[in-house]
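Below you will find the structure I want to go over with you.
Here the complex is missing a single protein chain, while all its other protein chains stay put.
The chains carry the letters A, B and C, assigned in the order they are written, with residues numbered from 1 in each.
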Amino acid sequence: MIKSYGDTINDGAVQLSFTLPVRHSAKADEAAKQYAHKLGFYEVEIVYSNALSDEFSFFVVYGKTHVQIDYDKIEVEDVSKSMDFYEVNDFIKEHIKRQVVVVGACTGTDAHTVGIDAIMNMKGFDQHYGLERYPMIEAYNLGAQVSNEELIKKAIALKADAILVSQVVTQKEVHIHNMTELIELMEAEGIRSDIIVIAGGPRIGNKLAMELGYDAGFGRGTYPENVASFIVEKMASKAMQY
Amino acid sequence: MIKSYGDTINDGAVQLSFTLPVRHSAKADEAAKQYAHKLGFYEVEIVYSNALSDEFSFFVVYGKTHVQIDYDKIEVEDVSKSMDFYEVNDFIKEHIKRQVVVVGACTGTDAHTVGIDAIMNMKGFDQHYGLERYPMIEAYNLGAQVSNEELIKKAIALKADAILVSQVVTQKEVHIHNMTELIELMEAEGIRSDIIVIAGGPRIGNKLAMELGYDAGFGRGTYPENVASFIVEKMASKAMQY
Amino acid sequence: MSYSKLNLDQHKIEKARQLAKQIVKPVNDYISKHTTDTIERATLRILGADGINTDGIPVPNLIVDALGNKIEFGATTYYINALIRKNATPQQLNKQIAEGLDISTITLTDKVLIENKAQEFIHEFTRRVKQNTDYRNQKITAYKNKENSPLLYLIVATGNIYEDVKQAQAAARQGADIVAVIRTTGQSLLDYVPYGATTEGFGGTYATQENFKIMRKALDEVGEEIGKYIRLVNYCSGLCMPEIAAMGALERLDMMLNDSMYGILFRDINMYRTFVDQKFSRMINAFADITINSGEDNYLTTSDAYEKAYTVTASQFINEQFAYDSGLPARLMGLGHAFEMNPDKENGFLYEMAHAQMAREIFPEAPLKYMPPTKYMTGDIFKGFIMNAMFNFVAKATNQSILLLGMLTEAIHTPFMQDRFLAVSNAQYIMNNIKDFANDIEFKKDGLIQNRAKEVLDQTISFLEEVNNKGLFNAIEQKMFAEISRPKNGGKGLDGVYEKSPDYYNPVYEYLENELGLKSIAIERRKIK
Partner (left out) sequence: MSYSKLNLDQHKIEKARQLAKQIVKPVNDYISKHTTDTIERATLRILGADGINTDGIPVPNLIVDALGNKIEFGATTYYINALIRKNATPQQLNKQIAEGLDISTITLTDKVLIENKAQEFIHEFTRRVKQNTDYRNQKITAYKNKENSPLLYLIVATGNIYEDVKQAQAAARQGADIVAVIRTTGQSLLDYVPYGATTEGFGGTYATQENFKIMRKALDEVGEEIGKYIRLVNYCSGLCMPEIAAMGALERLDMMLNDSMYGILFRDINMYRTFVDQKFSRMINAFADITINSGEDNYLTTSDAYEKAYTVTASQFINEQFAYDSGLPARLMGLGHAFEMNPDKENGFLYEMAHAQMAREIFPEAPLKYMPPTKYMTGDIFKGFIMNAMFNFVAKATNQSILLLGMLTEAIHTPFMQDRFLAVSNAQYIMNNIKDFANDIEFKKDGLIQNRAKEVLDQTISFLEEVNNKGLFNAIEQKMFAEISRPKNGGKGLDGVYEKSPDYYNPVYEYLENELGLKSIAIERRKIK
């Protein structure tokens, strides 16, 4: 069992900051303190507070928590043990025996290309080659602001094995709507089960993606080989080698 | 009922940071996320994590809470409506009719004089005169590192109406021990009820001080007149005018 | 600013400027021969067209859509004609159009009548714009002493205009001099301007005339209260550049992000379309005394800020020429640049300083818009906060004009209210703490800073030479800017471009050209050639 740590094991120290919709005053400070208590902290100190406007106040808070967690019970898939560039290509040669077709885009109104480019472009990202450089992958990067309809059309035309969807803007859950729509459209077309569908972006997690009906989700710090590994292993396990 | 605020009323947004005693890894990130969930937050994002050493990792986290608080029910004594320099002196002239004797010190091993000086010294603090400047107050500032015994001896010798105790160092609860000892000693001497005892310091609250048997506690941002007002009003209400 | 701290060669600067002049020349030739859907709609708006039909389609769109190819003659004729024929006020006519009236089919009356009537509405527009500029000038003069230098620029982006108002007023109270209402994701791709007050946007709030009005009022209110003129900013890049410019002129916006290069590269707007649009939008901005903000800073989000610094400088030179050719004086050219170097770069601060100082020295009168670190911001909000401090430092130390404040949560979410507060306190601390630093230090002769500026200027000249050889259209196609390639006939909006007929009539355009002295410039140019 572990707890958060300040300077002594199990002291449970945590730093917080938040805004409350009240005018800055001694009462506001007291409210912030009690709020932190209600959040479950003890030995709470409101170390700083200031007015943000007539109706809002900002607080910096330190407190301690009794909450502990069993570290041994945490389970996580470790993407870092994925195959590398060479291993992926060899894997495809050996198990799939033909080029794998991948179509990617940043969809909806989202115009952030840098993330999907990092995964797909020749030059790659942080010294990791992008999918376009993989000899055994045929990669098509459709760019940004691509509608779900357009993406599906292309994927069908190119006989894609996998679709990559990048979503960076998440404000007001815009990505959820857009991601859900893609899956619905694919199901309507009856092609969902033929194609691996993967989502990615700095605020996309595997869990969320799976919930929305994707095969996987990749967050910040993803490298091309992580996605490539996933695709080819999934294909192999689905015995999609036709 | 109010909730913390990010950019939409009642969104419940909170920023946290903490350290966990585990090696930095994907598992650690997941643990941090679940820890934040256990702390009661939802839509948790571990926006940053880094190794502090082989055994510790640091996390910056944003999350949302459902916790709300009834602002109307918050009660707080508002020190800001205390009397000012002139009013305090007039009040003494009118109600107490003699000079009030105040003895102050930073006690125990604590060597931080700046706080008690701010309250007592002639020149005061932030343009607020210190108690030494009050014509109707006889103020004695004993400085820092004063033992509780010494303080009590002086207070008796000077026939103090009030004792001011400053405590700045709070690590490992050193102030609690020291503050408790003073009250015990005063009770042993049988003088507790004759003298108003006030504590102060950046991490001293009124609540804490009262719990430890003080008449009041004053935290960061206190001005001399806040303390002066409290003393003289308390004296008047205790009818200590002999 | 005649004395150069960087010891830059004035001849080289002059050379770069001449190259930029040559580069924009063929583009201007194209521009002068074409009009677009949105230019016509903007013209109509200036003349009084407004409102929507029951499907939410704006009246200017209804008119232009109905005109079809007749657009080559200019939409004005038809609108004014309808006003005369129907003997209606614009309000009345707008209502009829919204209800289905097709004015393209109404027989045309006498040309002179139309021309005279048009002048009436232009006069009305001029009166309103003049009233706006007078108000602004008066307030700015009165409240000058409370302004920060550089001006602090904050963004609100809740998606809901009423929430925006709260956040904007709070920001102003905290010390912002400028408030920008970020547009919702995707608005730049809409070929119309939404209508009315809106409460639902993603990553920003719809730019509508009503939203402009609401925010303008809110900022005027808080401005009066705190004794400051709070500048309001919106965006006229994308498919509706001139229309939004027109709305801004009417509702007294003070700045507009306005750059067709940005639209081409970052929104995949067709290049022909947006260059044509840009010209008219800048004329409107110039007339309404609205400062533009150009967008070359964005190149550094896709390109490396050290390697490709010269693309920004080159683009500033090009944007300057486009702006001059639209009648914008230097004092309204908020040329953009950014502090986007990798924070791990050794001496990165010195290079950023060199870049910012060279922009300052090359464009001494321009109210430079300096953008904060975004690309290398991470979830480490603490590190991000000091990167923002270094950015504020460089801004103050090189006398930038418009300081877009960085958010410590840049990599995470659109700003929380507290993020904005922290950003303002960061800037205020730095600006006060290093107030006269710019004036108190000199750069070592041939030191890192001076040499870097020299190097970037040299690279800029080579780059401009190459662009000039290829032509700007080809250069864009060949990925020379932001490492993004856009095909000449690709992107959005090309179908809204029309070659003007020899009979093309646009009294607003002509009026502005006259007022802005562009006719004579054109003549002079021709003479020089």
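Note that in this section contacts are C-beta pairs under 8 Å (C-beta built on N, C-alpha and C of every residue); 3 or more make two chains touch, one makes a residue touch a chain.
Small disclaimer: the values here were computed from a predicted structure and weren't measured.
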Partner chains on view for the chain not depicted: A, B, C
Touch with the omitted chain, as defined above, among C:Leu154, C:Met358 or C:Ile430: C:Ile430
Residue of B:Thr113, B:Asn141 or B:Ser229 touching the missing chain in the full complex: B:Thr113
Where the unshown chain meets chain B, residue by residue: 17-19, 50, 52-56, 58, 108-111, 113-114, 143-145, 169-172, 174, 202, 220
Touch residues of chain A, complete complex, unshown partner: 5-9, 13, 15, 45-48, 50, 60, 62
Residue numbers in chain C that touch the chain omitted from display: 343-350, 380, 382-383, 385-387, 389-390, 393, 408, 422, 425-426, 429-430, 432-437, 439-444, 447-449
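The rule is short, and it goes like this: only the chains that are shown with their structure count from here on.
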Centroid spacing, where centroids are CA-atom means, of chain A and chain B in whole angstrom: 44
Whole-Å separation of chain centres (CA-atom averages), chain A against chain C: 33
For chain B paired with chain C, centre-to-centre distance based on mean C-alpha positions, whole Å: 52
Sequence positions of chain C contacting 2 or more other chains: 379, 411, 413-414, 416-418
Junction residues of chain A - those touching two or more other chains: 17-19, 56
